[in-house]
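Missing here is one protein chain; the remaining ones are kept as they sit in the complex.
Presenting subunit A:
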Amino acid sequence: MNPLPALVLLPIAGGGVAWLAGRSRMAAALRVHDAPWRIALMTLVLETLVLLVATLRHPAHAEPWMAHFSMPWVPTMGIAVRLDMDGLSLALIWLSLILCLACLFLATRQVMANGGVFHFLLLATLAGVIGTFLATDLFLFFFFWELMLVPMFVLIAVWGHEDRQRAALKFFLFTQGGGLLMLLSILGLVMMHYRADGVLTFDYFALAATPLSPTVSMLLMLGFFAAFAVKLPVVPVHVWLPDAHTQAPTAASVLLAGILLKTGGYGMIRFNVMLFPDAAARFAPLAMGLGVAGILYGAWLSCSQDDVKRLIAYGSISHMGFVLLGIFSSSPMGMEGAIVQMLAHGLSTGALFLVAGSIEERMHTRDMRRIGGLWAAMPRLSSAGVFFAVASLGMPGLGNFAGEFLVLLATWHVSPPVAVLASVGLVLSAIYALRLVNSIFLAPQGGSLQPMADFPARQMMALGCIMAFLVVLGLYPQPFMTFSAPSSPFPTTAAGREGHAS
């Protein structure tokens, strides 16, 4: 049996059941107040098992694409349900599942108001993300791209904080705007292929072979780039991110920072660099400039924030600048670095949002000046916070440094001054991360400190797993890099093997 469709359908189905279980009549019948949470947990465990099967079925890298699934959908238009999995998508799906599990353990059990709907939306977002990582039919890809947007919009708009409506709207408009440009590009590419070959298809592999003139390929690539740049985010269009991250409920913040941003990076690798290699190479200088701008601008603004979540959000803009820099450094090394950075950022920033969300839940404020030192009251929470803050400042030995180092090295090959500029971001990241540490964790105690519950051992275990992942990723990144190598759409040519050079 092919596990790929199950990977996509399972969360949706589980979410539906959770919704049903959350309805008041059902909840009364079940006599369990957190039935939706339990069902969501079970769904994720099942999903993990399916993913485990999918991973273990292809232990060795016999061929670059590890699993295929194909089924006609709208044959007259050449649209099919086509799912393919390579190392990159597998690694990112693992990341999604780990973060989702951490979310369930740490953040969503307390959601009482409409818990069923909440978990449904959470799982629907997950399904959309997983679908995005797997789809190799461009129409299906677009479908999933939009699918993950809507539930996230509702999550922010309904369960968010004080300014949620505006933030949700901003998030929706920006992402939707980018998505529409991508749709234009997809249609353009399909039409070009139809004109050249006479076959109407949305198949990624077929479209990759479309002969394109330089101008057209640049235009089409820019369309894709616009959508991914909004999602990543790249600096001038990052505007939605700080608001959305800040206003979203904790679980949604984690998903946004940990996974949704990664779809942008994933898309750039899969659809910009691999689908239009020449255009991407010509665009690379500009993209690298944008990357450096993102690194410095995000870190700079992060230094002046007083809102915990906003500080982390701007920090993640800075980190994603490294991803952009790596992807467009036109070398396998930079690409690998970008992927490692995506994984490490997902884990470290996701965990930071979990910690920040827990603080907000206990203190009812996100203002660092009012929180005060928490170490005395909550040593576990604080030590976790310190750990992840240190990880996000790029401490060697933890995952983020591995990614940043490879990206910087690849950049140095292209242009040393750019690399030096980007490495200034490391100094700035130390400033904002330690400001965070010394404002709320290792700091003088705040004025009115009522006794607060620290993380219980179970939640600490979940965070401990994330810490262990980060340490392994930092000390021994090689297996992750072999594991998560992206595959090229040209499976037989030599160029394809180069994509994940060993």
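Simple rule for what comes next: a residue touches a chain if its C-beta (ideal position, glycine included) is under 8 Å from a C-beta of that chain, and two chains touch if they have at least 3 such contacts; residues count from 1.
Quick note on the criterion: contacts and distances are computed from a predicted model.
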Absent chain [UniProt protein name; select from "Chemotaxis protein CheX", "Phosphonate ABC transporter phosphate-binding periplasmic component", "NADH-quinone oxidoreductase subunit L" or "FeS cluster assembly protein SufD"]: "NADH-quinone oxidoreductase subunit L"
Hidden partner chain, touching residue among A:V150, A:L200, A:L222 or A:A430: A:A430
Hidden partner chain, touching residue among A:W73, A:F143, A:Y194 or A:W412: A:W412
Residues from subunit A at the interface with the omitted partner, ascending: 170, 235-239, 242-243, 300-301, 303-305, 331-333, 336, 373, 375, 379, 383, 390, 395-397, 401-402, 405-406, 408-409, 412-413, 416, 419-420, 423-424, 426-427, 430-431, 434-435, 438, 442-445, 475-478, 481, 501-502
